[in-house]
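Have a look at this one.
Note that one protein chain of the assembly has been removed; the remaining protein chains are unaltered in position.
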């Protein structure tokens, strides 16, 4: 029996959920959420091998950053079709000192010693690839390919039929704080988009308890450029992006169906939102400004108290002190989500603001948080990096 | 008779409005607005002396930039109390080759040969100073001190009583495209704030014609940092601002009463808006994303056509082609305001986006546009600088 | 006789050089260089048609910016092979209000009413195209294709034989302040590169007068990203460039032969320099830090006084007051070059720093300055835009 097995038995003793229950107990014991040093007393043997499909993009490299400090996971497989054969240090020179395998084409990938896979491939190509993987593998998919429960809606928004509709039924939407239980027992997790994460974390608890109206939810989201990926496009050149801002995908951004699916689920009724994404001259960071109408008799303070209570045991989701606006720079590089609620001048309405790092809580950080859960580890394992400031 | 007098008589022949009427005629003659080379055949004698009070800030220096290429105005007086005695080249080294007077304290200012004054002083100190100036002087005030018609509202938002309530009655709100006629005959113009300019230009025409509802106007505005001025504050350091965004003054930003005053005037009924300003990691630029409910039966296309028609003769306000989002970088350094209207996912609502350079159309550019009008010149004189891109 | 002819006869009366001599006289009359309002009393008829080959890049669009305010030039032809058929407003939305012709493929270009051409095409393709143009046309070429007098050196650095070696003999190197006389009578001007401009303006006068040694000239130059052009490359994405710096083309940057050619000419002896270009997280701006060994007996003050005297009549080249370091932001958007000289800690050596906007004095601004001269106009015509600050 290797040390890993014994380690995992510690967490998993009593069934898949006991680790989480223990954490809940532990969390309940303390009043305010304090950062726990994720690395506990067990040996850092890094004996669980994981693979990253599509490792040459920004979400791939962000996973590498976190896994480098993960005590149990190590990367034994990285694919990147266009850069197959290259070392990671030649694609990402900041990784030059890392002991990592070379990039291979996905068709040459050897999954034999891999237990789990992060899939960072482009939308549209992912369904077939994941469909072809062994069911032995745990998978966190960072694309949009398994986020929409309704495969017809997928076809409508993505202009092509869903290619793995059976698998879709199995996929769990990976908004960790909301779907933690399902994620723990999932084999395939559809990791949420960055915009949806920033919007759903504050809105889902409010809709579930009917504290806000379903009508006239107006969302304006500002995103850093890394969300557009590493592919060379004129619109994303430094000279085009710096010192300017502009909205894009107005009315028809592909994150909309994902947002509305989850809000509708939470509200148990169809929700349609206004959503305007805007590109910012910064690499990382996302702020959503969400204007809502409160249910009759509900006060701004009620929204705030509800969110505080809902997230009081969470390490990553923080409701800020009164009056303090979230600042994307204050979660830069970390898995945090900062939220606050403000009174609106329009009577009966409230302004909710959330901030995340789009590459972390909005992508790779949440993906690791999910795989931790799926593998029976504390979900913050490897995610203890503090924000980089300034 | 000097050449200036003869020049002005050309414009002013037949009364104060004839120049404008001529321009209107000329503008009517052409279908699409083309940029007119502002400098016409008259001699560039720069014989009209103007003063800048508070010349060491960003709006002051932006006025200097434009007036340098103005054919009729020259700067003969610049004040800056804390930098009195210094040359402008020592305060702004990029002006080192300019032939400009040294900075003086305002108490030492000699207004004897000055015909007009731009007042770039801080809010709160301006009322008394302007009150003390000769009524012979034309004044464009870039502070907020004369923007609110109701002096009680001023007291409420600024925490001190208005110190020049008589003068307030005379002040004309300087949103050029809306109040052009009044501005032409004004002696004191209260130049609009940057946020209000970006919001009022699209909304006022729509409210005047009752195309949108007064309820639930939700505005999220993003601004470059120069709006915070040149004073040294920790929050505006490069290290604090770069690569991050955050909202501030939520619910209680001082531009709100100005916005609501003008919207209420246009609607002939009290309007209360939601307004969330957000600071961007860029020096210049402002985008307002405005979500409105359309009046019964009104379509998005109606809003757009109304704005297109309202501004079709304007050089600076441009309604963009269908689907094209405004980009603040595309008006950087210019007096332009780009506007477009988009359908919202929420039935019956629309998204209106406007972009300006907060220091130009949002401050000094519009100020010069106003003084041009007040002095009987084509309002685009000296404002023909193209946007700086990239 | 149209007004343009009479205008040009004013400047050109008495031979090609009289305009310049007049300017020299005028300049001599004043002690310190003051900015002259370029637009004089003549009618702004814009009757001279010019063409821009390769108008969809950053140097092309910068020419459009300046020519928009040029009283005599207008653009009647713009080519861009990959964007042929498009309006300039669709390629550069900030130009949407400009009355400009659509882009055409170069093979479809009609030069019949064009008097002069700016050539903004890529290196390597330019020689053949210019070779095929009518000798009636005045040409300012912004590529490197005609900068090297020695066609063998061209072949060596560019890896292909020179395709217009006859034409090369005719080409004049367009460093305006140094070669003004030759430029005035030139038909084909090879506009200098940005790095060479920033380096040659301070060094040429010092080498000509033997104030510095030829050995151990160490140059470190920092450049904004716009120098890399508008083509989509991963390395120039916002996410790759922001918040970081790196050197490139060390030892073998293609601007080196151009720099050494001109320094050797000035020194009348072969000069070999150390040159390290570094990419900055900014769109525009270039600083060269040049470390030189002074000739025996020469002092830092001698270098400075020599440069001051050499450039005292120039509008665009400014030697700063003692101790003041050039700042690229203080020439942003303008045709200025700021220079200063500092003592080095190493005895006998000095530090010379120069700053320009790489797209203006380093490219399109100097190109227009040159065409002004070639066409007999004051060289600052259309170039009176002040720096954009902040």
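Chains here go by letter, A, B and C, matching the order in which they are written, and residues are numbered from 1 within each.
By definition in this document, a contact is a pair of C-beta atoms (placed from the backbone, for glycine too) under 8 Å apart; a residue touches a chain by one contact, two chains touch by 3 or more.
Bear in mind the structure is a predicted one, so any value in this text is a computation, not a measurement.
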{"item": "Of B:78, B:206, B:241 or B:292, the one touching the omitted chain in the full complex", "value": "B:241"}
{"item": "Of A:141, A:177 or A:315, the residue in touch with the unshown chain", "value": "A:315"}
{"item": "Hidden partner chain, touching residue among B:176, B:226 or B:247", "value": "B:226"}
{"item": "Residue ranges of chain C at the interface with the undisplayed chain", "value": "215-218, 220, 222, 224, 239-240, 242-248, 250-251, 256, 272-276, 278, 280-285, 287, 289, 291, 293, 325-330, 332, 342-347, 349, 351, 353, 355, 390"}
{"item": "Where the missing chain touches chain A, by residue", "value": "33-35, 37, 39-41, 43-44, 46, 58, 61, 64-65, 68-69, 71, 92-99, 226, 242-243, 283-284, 315, 318, 320-321, 324, 327, 329-334, 336, 384-390"}
{"item": "Where the unshown chain meets chain B, residue by residue", "value": "58, 225-226, 230-234, 236-243, 281-283"}
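FYI, only the chains that are shown with their structure count from here on.
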{"item": "Pair of chains whose C-beta contact count is the highest in the structure", "value": "A-B"}
{"item": "Self-contact between copies chain B and chain C, residue sets same or different by half", "value": "same"}
{"item": "Fitting chain A to chain B on CA atoms, where both chains share a sequence, rotation angle to nearest 5 degrees", "value": "180"}
{"item": "Distance between chain centroids, defined by C-alpha means - chain A, chain B (Å)", "value": "42"}
{"item": "Touching two or more other chains - residues of chain C", "value": "58, 226, 242-243, 283"}
